[in-house]
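In this view, the complex is presented without one of its protein chains, the others remaining in place.
And then subunit A:
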Amino acid sequence: MSTNSPPQNQGAESAQPAANVDQQGATEEPVKQSSTPSVFVNSEPMREEQVQNAVKFLSHPRVKGSPVMYRRSFLEKKGLTKEEIDEAFRRVPDSAPTVQTGGVTQDGQVKSSSNIQQQAQPQALQPGLPASTGVNTSSATLSRSRFHWSHALIAIGVLAASGAGTAIVVKNSILPRLKSWIRKVVVEDDEELKKVDRKPTLVEEAAQAAKSAAAAAADVAKASQDMLISKEEERKHFVEVVSLLDKQVQEMKSMTNALRRMEGQDLRITQTNTKQLIVNGNGKADYDLHSVRSTSPPVSYEPPGSLHPKSYMEIMNMVQRGEKPSNTRPWEVGQVQNSSTQVLHAQGSGEYLNSKVQDSTQSNGDGDDALPWWQKKNARIREIDNENEYNGNGSTYGAASYQPPPQRTWVPPQPPPIAMAEAAEAIRRPKAAAQKDQTSDTQSVGNSSDVSDEATRIPRRSESEVVVEGGSISSIPSSVEIQEDQELKQE
């Protein structure tokens, strides 16, 4: 009650809320004194009409069965102030105490209803309250009723009726079923007797059939033995033929290996002084083609009319045109194309990205760093294309460095100029010699050793380029250019 009186006093005093606000503005904190009342209290007088409505509400029998918390909550929702609610509670004599900060009081009968209410929405409180209390009162009356004789009579009648019903059912349906079942059993016995007579004749027939089957099996065994013998003889002949063929194959293999080595060396020397792009593409492609060639010999001997291995330039042309060189597997051709296009991607987009970082025109979208680099890059390229279309700013993004969208087929570069003419001629000579005599000469061996250093260098370099490209693409794009410079220096 003590909490109620100060607000009421202040309600009487603060007839001019404006004056209070001025005082509040002056003081930092409102002090609980009669001179500077808190603004954050209800300063209105009590509305008698509201209090009377609340009293009527609280006096309702259904409301009396509900927890006090919900009665207060309902009145608060209706807009009554604390004072009005307290006054109403005071006026209704047997309602629970006024201000509560503790738990909620519950009646024993309506525990279930309160649980249901706690789970329901507060808007449903008001309709829920009368409904739940109504249900509970009816159940209460049921439980209170006494055991009358009428209940006993009803029970007896129900039992008698059920007994009569079962008797009728048994008579009509179950007994006929029993009779028919018995008849069936009798009929089956008669049939079984007949079956027993037929059995001995079946046994005799089965024995005869078994004998004839055994004879047939013996004949089959003899025939299969003859077959085996003949097969072994054939196998022996076959093995002899195969060994002869193997010898021939080995001779041919050695011949073709020597031939190719000569041709390969010739091509590699001519590529030493080329641009990076071409070296990358060629190095890789050459590596792939070389591997192609080394694996193809066993394949080439199967078809009788295999073509002579083509030169490097012829094969690249074929690839560009979209044809498959006869000695390559489909996936290797794809590798050649993809490797060259990927290289174009990396370098073109790497240079583009450098200019992009300086432009603060685009955010990282949703900043998802889990996106693999190539998706990010393609997105940027696509977006740049869009921006080019929409804004017409193609020139500002360093279009000079940005290459046009990569072509699907790799255009082979011009054949590089021959740096060392003497070496080229030297190589040509052993090739001519090899064509004359198919056995390898000391000359060719010596020249091949000179060339082999460069030959080994190029595949190694291409391998390192593969690694480098993989590493550079995942790191900062500017490093691609740095590594390209290093490779240029290596040469």
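Assume contacts are C-beta pairs under 8 Å (C-beta built on N, C-alpha and C of every residue); 3 or more make two chains touch, one makes a residue touch a chain; residues count from 1.
Everything that follows uses one rule, which is that contacts and distances are computed from a predicted model.
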{"item": "Record-based protein name (UniProt) of the chain missing from this complex, from \"Proteasome assembly chaperone 2\", \"Elongator complex protein 6\", \"DDB1- and CUL4-associated factor 13\" or \"Peroxin-7\"", "value": "\"Peroxin-7\""}
{"item": "Option touching the unshown chain, where A:V41, A:V55 or A:L259 are the choices", "value": "A:V41"}
{"item": "Touching residues on subunit A - with respect to the absent chain", "value": "3, 7, 17, 20-21, 24, 28-30, 32, 38-44, 69-70, 72-73, 76-79, 81-82, 99-102, 122-123, 357, 360-368"}
